[in-house]
Every structure is written in structure tokens, then in C-alpha cells.
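A protein chain is absent from this complex, but the other protein chains hold their places.
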Amino acid sequence: MTHLTTPSATDGTPTAGEAAVTVARLSGAAPARWTWGQLGLLVVLAVVVLFTVPNPSLAIGMLIYGLWAAGLNLLVGYGGLVSFGHALPFAWGGYAAGLTLLHVSSSAWLALLVAVVSMAVLSALVGAVCLRRTEVYFSMLTLAFAQLGFFIALQWDDLTGGDDGLAGIPVPTLWLPGTTVELNALRDPLTFFVVTAVLVLVVFAGLILYTESPMGRVLQAIRESEERARGCGYSTRLVQLATFVVAGAVAGLAGGLFAMLNNFVGLQPYWLLSGVVLIMVILGGRSSLFGPFLGAVVYLLLESTLSRYFASWQLIVGAIFVICVLAFPQGLWGLLTQTLPGLFRKRRRTR
Amino acid sequence: MTEPILTAAGLDRSFGGIHAVNDVSLEIPQGALHAIIGPNGSGKTTLFNLITGHTRPSAGRVRFAGEDITGMPYSKVARKGLAKSYQITTVFPLLTVFENVRIAAQAAAHSYVFWRPADGIRAVVAHTEEVLERIGLAGERDVIASNLSHGDQRRLDLGIALATSPRLLLLDEPTAGMSPSETAATVELVKELNRDVTILMIEHKMDVILSIADRITVLHQGEKLFEGAPEDVKSHPRVQEVYLTGTL
Amino acid sequence: MRGKSVGVAGAVLLLTACGGTVAGGGGGGGGGSDEPVRIGVITGLTGAYVQLGEEQRNGAELAVEQLGGQIGDRPIELIVRDDQLKPDVALREAQALVQEEQVDYLTGCVSAATTLAVNQIATQAGVPYIGTCQTEQLNRPPNYDADLTYHLAPTPSQAINAGSPFICDQLGRSVFLLMPDYAFGHEQEAAYKQAIPEQAGCTVVGTAYFPLGTTDFNPYIPTIEGSGAEVLVFGGAGRDQVSFLRQVDQFGLTDRFRTFLSIEDLSFDQELGFDLIDGTWAMAAFYWNVEDEGVQEYVDAYREAYGAPPGGYGVYLWNAINLIAASIEDGAETPEEFREFMEGKEVSLAQGEMTIRACDHQALAPIVILEGLAADEAESRGGDGQWGYREVVETLPGSEDYAPTCEEVQTEFQRAG
């Protein structure tokens, strides 16, 4: 009878029974052979987008949103930390890059650098407060900071343009060894696409490395049992904070690119925008980095096509989302790497 | 004689007026296999928590390897070489057995590395394999931890603690819920481990304790009732009175 | 077997699709003699102001239908896109319309944030953009592009300059302003604070802001009551307006204050109902029972097509399409020619007499002052028992007097460089 102790003593670690239920969630969902293969998949996806998506700015937007979602998944999927405020770093990156281009220099490198570095610093501060708690408290705190950011952007309209948006951002120039190119998405979308794709690929590779590095592995261990990770000697908050900073910096980069794409930074309620990127992550699947990227592409495709024919297209998105969480917690990625291969295997066997 | 690896002096902790641990002192010499016994509610687990930094003592100090660690956070204590295995199995449920141990194994030298793949660090991989070998789970290295049998999960729990290469290992009922054969295997394992690491354990099964511990502390209602060699415990009248009678 | 054919189909699709992708690059464009006229409409078809967006789509479609689907020999291709009231979506859709659909003109919007976003793309792409929502910013630096930007809706200050004499003369000489805390509200506040003191003996005795999305106006009641104002001017639209009027009515404030709504639309009125509208005043750039030939022609056609009278937002789109049509019939093919056609244009369209002045491409159109009616009143005054929520008590023709002078505009442009 010694075992009828309260489960609360275990620091919220799922008991064996519960874990068995969730096992389907992760077991083998990210087969090791796919780890670096994701980079290849991303190249393929980028090429497919390049040749099939008829709207250039949508195509470029897919890369940017994809990167944003993949970065968020560091927190959501790998860290078990659901941020409800990931619009904040995206918007911040946009303002930082936009204001740099407007007032300092038209160098794309400088603008992006400012976006990334300033967002990393801000993330460290915000994260230090938000990560005092985990689970839903963390979500609520990130939401609160996003609301705070929205409020400041709205009120400080001398700087940000308020809800009218930050307009008139000049076309940036990109210095490359031996040459400089103009990043004008409207006049020369191909250059913009290629530059974005290369940047995204490099950062994506960095994200894969991060998840595969000792630090990234500890992050996943913390998601499984923070208590145990502490017992191994890890400062779990430090690892989570570092990840928060990385995710923030990546979102800042995405936001900066987005500002360059549009030469404009708009303001919209951040909790809505945070919700959209979260949908992309779940739709694509939480157990990989490529999944959220795919989720972003599919979501934008749904939005841009469905919305033209069906005013209540969000009903479909919502329903897909519910089905995803209920039946395919691994999202599209799980569907592609687990369910479909499983079906094929079965069919072959029955033959 | 070298300094004891762990010294607890006058540890005290009360929860809302009730003394869970009352003026308990311990000295664990290097290489010992020290057991703590006591009926339910006698303060064993609280004592562990006071040592590991989970709970702050109301009074008293804890010294580990010549350093005052009183009130130090658990992760920092762990980094100093004090590892704990849990009464209620605590592993990383959705990671593979190998990864469970590897996480612990990399803690020593590669905690916060983010610029190279973890699987490429040879020393860590080798150490992980060695630990898996030792706890007898080498054959299950790619199994998801939560799919292991209860006994295997307990051994994995121990393995995680072991992989951090601790200088002192705290075991909280390592054989809880195990079948007799699993228990026997674990007893052998603990004995073997004790060859190169000091062990402090809580255990309920008296036969287990008597067969492996070289020194025993008996707790009763938060206070130290007795401390001595196993044979002395067996013969001590007060211990028999409060503890042995009826439980075996 | 199936897998293979899907693969082949995919490859074919991929190859054929190349034409209009990033990789494929842009195509021709430009206006030939029987090339279609492509007009892109971007408006909020989802989000808080759906009805206004739908209204705009209706106005545009009605205009195209009335034109018989073509201008001269050139067929009209109307492409309507939803911006969800989000600037980033507006940007994307604007880019899609410019790059993918190769539109010749862009128009539509219900909120300032999206109009500036669309204008940004239009000016970059060299496509004329005709803004259709109330904002001061569209034809001011840095947004205004003299070659491409036009604004058919009144700016808040135009409407307020026109309406302030009525407020002070007819409603009361002390005014309390309750304004939404975003650009639209700030612009209104500035305009009222300038226009009200210009009326003899009239003052603004208090101002309060309410944040975006406020539904609970109760905490504002004591401030309003304590202000000693005779007139309560409310600057919010849509849901804000509905919540606000419901709550001041429950507090009995509509009996003690003269409530004046800075912006009116039939779709809001429908949600308010006669009960709440009765005893309030409002201001609008269009109301369906204005006595004017042009207005009534539009209203009749609209009622016939959609079964209800139009609100105030479709009319801008109807006007925009008709202006584009007139310009093409006039021989204007390029943006430069369109500009020549538009600048200084005096026309009578669905809002009545209207001038588009040359210096900032701002339309100067009438503003109407409306008095809210009770249901029985509406019928007894010969109005419409179903839709006649308000009676036009004053019509102020479009005039430069209500807008900043062209000299003022010039200095502002110069200051901005």
C-alpha cells in the first residue's frame, strides 16, 4: 500500500499510464534519419513554392512565416512551452528593421542585424519574467507581454505610425561579396525570393543543429521532466531562457524580412497574430522543425485560396485544427512520416 | 581518515508547527553504503529533500565534499556530484532509454553546448553505453522509456543518476514495487555500484537493508532514534519496538 | 500505378504553372483597345466591419453591372479580395492583385490601417489607388503619391468642420468628446478641438479615450455626467457604437445629453434599432434618403439589386468604378492620363455634387446631418418604417471651406520634403 501516495508529489510528471497514452505523440515521430533530411525537404518545398505559387509575395511570405513557425516550435514542440505572444518578436523585428531602414541606412544586413540583436536582448528580458512559471501561466504571461507590446506600438505612434502602420520603408540594398542587389519584392521578386530562401535555409540548419546539440536535447528532456533534468545538474531555466531568446531572435529575423517584403509594418491585435502562427505549428506538427514550416505553407495556401470562394473559410481551418489535435497530434508531419508509411506497410502486408 | 563526504548537522524542518525533521545529524564517510529506515511519516523523504536542496531547512547545515550546500538549488547540488534516484520513478518518459542516460551523461562536460550535434560527442556516447551495460538495459537502448516494464524503469531511473558520475548517490527506495527477482538483481547492482560511489539510501525492505548496508540510521517521528551497524540495529530494543515489530 | 500517374500529373501541373510564378516573372499588362480593364478591390469581408466590406463589394459589382460589364469595347474584370482588416493580409492581397492579376486600378478599404498598406503597394507598383475610408493620412506624406493616390471618402476633419456648426448651434455649446484610442479617434479629437472653439461660445469641456475593443462603457459614465456638457460626441463605429448607445441609454443619459455620433452607417443602425437611435444625432457622408437625383438613382438601383437600401460605404466604390469608366471613355489609358482626368474633376455621382481637388486628390463631397427617429415617427414623417432610422436635417455641400487649404497642404508636403 505504500504506493497510494498522491501523484502531486511527482512534480507533474505523467504517470506511466498517462504517458502510455501520449506515447503515440512522440515515439518515433521524428525518426533520426529525418533530422538532417529536413533540410533537404525544405529545399524541395522552397523549389515547389517557387514554381507553383502564382503570387510572388505569397511565395516569399510562406518562407518567412515558415521560419517564424519553425522558430516558435522550439518553444512549443521541443520545450513544451506554448507561447501565446509570439507575434511580439515578429512585430518587433519588423519595427526594428523598418526604422533602421527609414532612419539609419538602407543596408539590409544592418536592418536584419538590428532586428535580430535587439529582439534577442528584449527576449532575454521578457523571457526572464515569463519563465518564472511554466504551463498555462507561461502562456498567459507571454500573452500579457504581447498585449503590452501592442499597446506601446499603438500609443507611440510618432515612432511606429500607430494603427496606421509604419509606411514608406525604403527598398533595402543587400551587400554581397563583389556586388550589391536591391531587394525590391515587387519589381524583382525572384531575387528577393532567392535571398530569403538562402537566409531561411541557413537559419533553419542552425535550428536543426540547436535541437540536436546537447543544449537542445536538454530542452527536450526538460519538457519530459524538469525535476529530473535539474537532478542531472542542469539549470533548466537557463536552457529555457536561451531557447526563448533563440526563438525570439528567429521571429525577429522573420519580422525584419517581412517588413522588407512589404516596405510596411502594420499593426493588428497581437493575440490574433500569435494564434495564427500557433495554428501553423500545430497544423504542421510539433515534433519536427520542418512540420511547422509545412504548416505555414499549407495554412497560407488555404487562406489565400479558400477565402476567395468561401467567406467562412476559418470554419474549415478551425475544424481541421480540432481534428488535428484529436486524431493527428503530430499534424501533417506525423501524417507524412508515420500514418502514411504505416498505411502503405499494411497494404503491402495484406497483399 | 578523510573528511566525510556528507555531513548534516542539526537539520530541522517543520511544516505548520509539525516537526517533519527534528535536529537530525548525519555523517557519511567516503565509500559508505548508508541506509535510512523508519516507518511512514518518519521524515526520511524530507531529510533527503533537505540534503538535495528541494526543501530549505529551518535550522542546521549540510556540507557536501567539504562545501556548505545548505539551501543551494537542486541543480547546483547535483552539479557538485550528488545524484538522486526517485521513489516514484522519474525518467524522461518519451525519450529513448539511450537518450535518457545520454542526457545525464553529457551533463558533466557538455551542459550548454549548442554548436555541435550531441550524438557526435564520442566520450558521452561511450559513457552512456557503459552505464547502459552496467544497469543491464543495453538491449533496450532504443525503446521509449515509458514503454519499459516497471522494474526496468526503476533501473533506468538509477542509471540516469549513475550517468552523472556522482560522488554520492541518494537512492529513495530503489526496490519499491519490484518483484523478488527484480529486487535481487537491484540489490546486486547497488552492491556493485558501491565499489566506486558512496551511497545513501532509504529502504523499506528490511532484508535488503540488512544484507547490504554497512551503517543504518533509524528515524522515528522526525528524530534520529538510533544509528549503528546492521547487527546492532537488529538487536536494539527501541528499534524493534517502534519499527521491526509488525512490519516484517 | 496510381502513384505514378499522380506524380506525372503533378509534374505537368508544375510545368504549366510556371507561367505566373516567382520563377516565371511578370507578363505584359498595359491597356490595348480591347484588353480588359482590371480593377482590384480590397476590402474587409471578414472581421469586425464585414457589413461595410460587403457593402463595398456590392457597390462595385453594381457599378460594373450598370456599365454592362464593359467600358467602350473593353470588358471590366473586377477582382474582389478580403483583407480581413489585417494590414499584412491587405499587403499580400494587394501584391497578388498587382503581380498576379496585373490590375490597372486598385480601390476599396474600410479601415485606415489597410488603406495605407494597399496604397504602399500601389505606389510601388505604379498602379492608381482610390482610397475609400475615412483617414487623414492617405493623401498626406509619406503616403501620398501625387501620381497615383486618390481619396474619395471625406477625411474626419472635413466631416467635423462641416458638422461642428450644427453641433454648437442646434445641440448645445458645451461638448464632451468620447473617442476611440487609435488613429481615427485621435484625428477626430484634433479636428473637434479645432472646429468647436471656432463656433461662438462653444467649448470642448472634456475628452476621454476608450481602448480598442471596449465593450464596457459603464466606467465612463461618471466622467461624462460630471463634465457638465450638453452634447456628448461619440467617435466610435460599429460594435463600439452599439455597446456605447445601449449603455448610455440604460443609464438614461440619452435623455439628459444630446448624443451626437461622429460616424453613421445603415448597418450599425440596423443593430441599434429605432429605440436607441431615437433622440440621437449623427453625421455621414451619405444617407440613403438624401434628396438628390444622383443619390436616388443609386439607391433605387441598389435596392433593386440587393433588396435593401445601401449604407454609406458602397457608394465610394460605385463612384470609384464610375470615375474609372468615365476616364477611360475620355481616352485616359495610363496612370498619368488618369491623373489628368481626375484632378479638379467636378461630377455628380451617387453622393451628389463632388469635386476632386488637384492639390491633394481629396474628394469634396456633401456631408449630411441626421436626426434619429422613433419607429412611429419614421412612418409619420413619410419615411420608411423599416429602414428610415434617420431624417436628413441638413446637407452641407462639398466645399474647400471644410478642408485645409491647398496652401496649407503644400507647406505640409514641403516640410516633409
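Some notes on this structure:
Letters A, B and C name the chains as they come in the text, with residue numbers starting at 1 for each one.
Operating definition for what follows: a contact is a pair of C-beta atoms (placed from the backbone, for glycine too) under 8 Å apart; a residue touches a chain by one contact, two chains touch by 3 or more.
One rule holds in what follows: contacts and distances are computed from a predicted model.
Missing from the rendering is one chain, named in UniProt as "Amino acid/amide ABC transporter membrane protein 1, HAAT family" (options: "Amino acid/amide ABC transporter membrane protein 1, HAAT family", "Monovalent cation/H(+) antiporter subunit G", "NADH-quinone oxidoreductase subunit M" or "Urea transport system permease protein"). Contacts of the undrawn chain with the visible chains, over the full complex, involve A, C.
Shown as candidates are C:190, C:212 or C:326; the residue that touches the absent chain is C:212. Residue in contact with the omitted chain (choice from C:35, C:271 or C:400): C:271.
Seen across the whole complex, the unshown chain contacts subunit A at 4, 6-8, 14, 17-18, 21-22, 25, 76, 80, 82, 129, 132-133, 135-137, 139-141, 143-145, 147-148, 151, 155, 271, 275, 278-279, 282, 312, 314-315, 317-322, 324-326, 329. Taking the complete complex into account, residues 46, 48, 50-51, 181, 208-216, 218-223, 226, 239, 242-243, 246-247, 249-252, 267, 270-273, 275 of subunit C touch the chain not shown.
Definition applied: only the chains that are shown with their structure count from here on.
The mean-CA centres of subunit A and subunit C are about 36 angstrom from one another, to the nearest whole unit. Averaged Cα coordinates give subunit A a centre that lies 40 Å from the centre of subunit B. Centre-to-centre, using mean CA coordinates, subunit B is 72 Å away from subunit C. Looking at subunit A, one finds that none of its residues touch two or more other chains.
Residues of subunit A touching subunit C in their complex: 48, 50-61, 154, 157, 162-165, 167-168, 184-187, 189-190, 193, 258, 262-264, 266-269, 272-273, 303-304, 307-308, 311, 314.
Listing the residues of subunit C that touch subunit A in their complex gives 13-14, 17-18, 20-25, 45-46, 81-82, 84-92, 95-96, 98-100, 112-114, 116-117, 119-121, 124-125, 135, 137, 142-143, 181-183, 186, 212-213.
Of all the residues in subunit B, the ones that touch subunit A in their complex are 40, 52, 73-76, 78-79, 83-84, 86, 88-95, 99, 102-104, 106-108, 110-119, 121, 124, 144, 146-147, 150, 153, 160-161, 164, 176-177, 204.
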